[in-house]
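Here the structure is laid out as structure tokens; the discussion comes afterwards.
Here the complex is missing one protein chain, while the rest keep their positions.
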Amino acid sequence: MSLLYAVFVAPFVDMATAPAFFVEVLLGGVFAGLMYSLVALGFVLIFKASGVFNFAQGVMVLFAALTLVGLMERGAPVPVALVLTVAVMVALAFAIERLVLRPLVNQEHIILFMATIGLNFFLEGFGEMLWGANVKRLDIGVPDESFQVAGVLVNKLELSAAITAALLVAVLAVFFQRTRIGRALRAVADDHEAALSIGIPLKTIWVIVWAVAGIVAIAAGVMWGAKSGVQFSLSLLALKALPVLILGGFESVPGAILGGLIIGVGEKLGEVYWGPLVGGAIENWFAYVLALAFLLFRPQGLFGEKIIERV
Amino acid sequence: MIYREAGQFKTTYAADQAIFPIAQDRVVVALAIAAAFLVPPLAGSEYWLQAVLIPLLIYSLAAIGLNLLTGYAGQLSLGTGGFMAVGAYAAFKITTAFPQVNIIVVFLVSGLFAAGVGLLFGIPSLRIKGFYLAVATLAAQFFLVWLFNKVAWFSNYASSGTITAPPRTVFGVMVTGPEATAPARYVVALTLVVLFALAAKNLVRGRIGRSWMAIRDRDIAAEIIGVRPLRTKLLAFGISSFYCGVAGAELVFLYLGSAETLAFDITISFLILFMVIIGGLGSILGSFLGAAFIVLVPIFLTNAPHALGLSVPVALQKQVELMIFGGLILFFLIVEPHGLARLWQIAKEKLRLWPFPH
Partner (left out) sequence: MTDGTPAAPLLEVCEISVRFGALMALSRVSLEVQPGEVVAIIGPNGAGKTTLINCISGFYHPFEGRIRFAGRDRTHLSPPDVAELGIARTFQNVALFKGMSVLDNIMTGRLLKMRGSFVLEALYVGPAKRQEMEHRAFVERIIDFLEIQAIRKTSAGRLPYGLQKRVELARALAAEPKLLLLDEPMAGMNVEEKEDMCRFILDVNQEFGTTIALIEHDMGVVMDISDRVAVLDYGIKIADGKPDEVRQNPAVIDAYLGVTHS
């Protein structure tokens, strides 16, 4: 009985009695969730346009952040460093298309997935060789301090990061809905052959999605790096993006965003209010169990369409 | 001209269905196994046995386990580390509670525990496939490791969940614990992996293997000939986890000596997956080749600059290692996407015809 109370009643009582704290936990969850969304977004972009499950997305985040910090350490001002980093990510996209994707075109999905695993290792070594492996501070000029709004502590850094992320998502949405290239990308996602037959070159498309995914990786890297420093653990963000993808579906941009928020918030609430019951540190697996439970009821994800298998 | 099958006629279906239908293959394999049992324990250095061969054998066993599930039954799993942890902790609990039980029996029973847990986490495979299933198995990975870390009972209330292999003997020879010699541990690991590899080969060439591959290649067509998906997939999860569980127990008892839950984290799941992929999905031989690749390449890369007389800073060396390792994976995929096992097969085909081009 007391167990039931501890699981089903006490946490909600805690939430109601300390609303300001609850909101702070919620905001922390939203912030973490946005990070997951950004990484998941990188996955979705590439998966939609090329059917490749890019295991290296997390390392791309690390690589982007390392490049940015490395350039800044060498004296480049923030805007210059940012532009250069974008250039590096675009160059990377070209290299990946030429050296990895083109030789493997028309291979099965699992093989392309494995190739991204190889890419993962290569980039990790390459990034650290170029810029060094020690933990770096990334100072983007916003102080890591808090102010109070209606009794709720809000972190300036987290707030500006959240706003940047929201802007980026909006820009991407416009890009996909309104521009010619964006529409071409969606056409490729729907049907490779049809896209080819109306003259959309697959090579170009692949370079573009990988470049866009690289730019999304910069955003994620900057935000996470500013908060916790640029270090290897950034690449593990990729693992956190997986349950997000499950929730949102592998091909849905809004799904990735909403899924990220749900996972971020769910994880924080679970950890703070239910974690102590089982000894804490449930953040590691809670998201997966959440995603798993969700999958059993809705295997196609939040926004995915139910697939009728044709025989 | 030596490797020829001309003149070897198969007069029974049994001969045609044999694992090695060509006589030369049988001889080579028999010699290789004999050499594996005799040469390293007698001639190998402590370093080679402890740092290379023992982990190689244990990883091979885990890779065979994962290959049964992913390569043959087509169910992608990232939970290998979790299932290995079940085996390791079960072995620890059993042998500390019943010290008189033979340690080999303990390994097998721990495998059964892992199989049970594997069955449980295999249930979602009925509804979800591919990468979605991979994420479901990640739930197993993280949850199990967390569980062994949090619940002190599993490690007999040792600090930070460390389990240590107590001394145990087989036929009067110490095989686990700090006193056990590397050759003794090597022979136990080798015996187990040879027997289990043979069992795996038997499974995959018969009824069960065919139903696994049917589900993997075309699940709809598999159902229409009467393969029941849930039963078939669960059997794959169970047997695969059994292999991983035994390998996990061996990892602590025969290789590490003592370990925390960290030894079974997500890195090892990926490591085993890479072995299966590089070696060749759906190939028992490939599991060995993949394990050898993953174990040997880093050792080679570590020692190569030294052998060449170059002195490289440790950090740089680690990074270059990662790059070469990643580059090799890419290279092999581009040259032969179906893994080392296929390269081996192609080489054999060429050899059969040599010196004629066709």
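Going by the order they are written in, the chains are A and B; count residues from 1 in each one.
Keep in mind that, in the parts below, a residue touches a chain if its C-beta (ideal position, glycine included) is under 8 Å from a C-beta of that chain, and two chains touch if they have at least 3 such contacts.
The model shown is predicted, which means the values in this text are computed figures rather than measured ones.
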Which candidate, B:V105, B:I224 or B:L296, sits in contact with the chain we can't see? B:I224
Decide which residue listed in B:A14, B:A43 or B:L310 touches the omitted chain of the complex. B:A14
Using the touch definition up top, pick the residue from B:K93, B:R168, B:R216 or B:K233 that touches the left-out chain. B:R216
Interface with the unshown chain - residue positions in chain B: 12-14, 17, 199-200, 202-203, 206-208, 210-211, 213-214, 216-218, 220-228, 235, 239, 282
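As a working rule, only the chains that are shown with their structure count from here on.
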Roughly how far is chain A from chain B, going centre to centre by Cα mean, in whole Å? 32
Could you please specify the touching residues of chain B with respect to chain A in the complex? 76, 124, 127-128, 130-132, 134-136, 138-139, 142-143, 145-146, 149-150, 220, 266, 270, 274, 277, 281, 315-316, 318-330, 333-334, 337
Quick one: which bits of chain A touch chain B in the complex? Just the residue numbers, please. 53, 99-100, 103-104, 107-111, 113-115, 117-126, 128-129, 132-133, 239, 242-243, 245-246, 250, 278-279, 281-282, 284-285, 288-289, 291-292, 295-296, 299, 309, 311
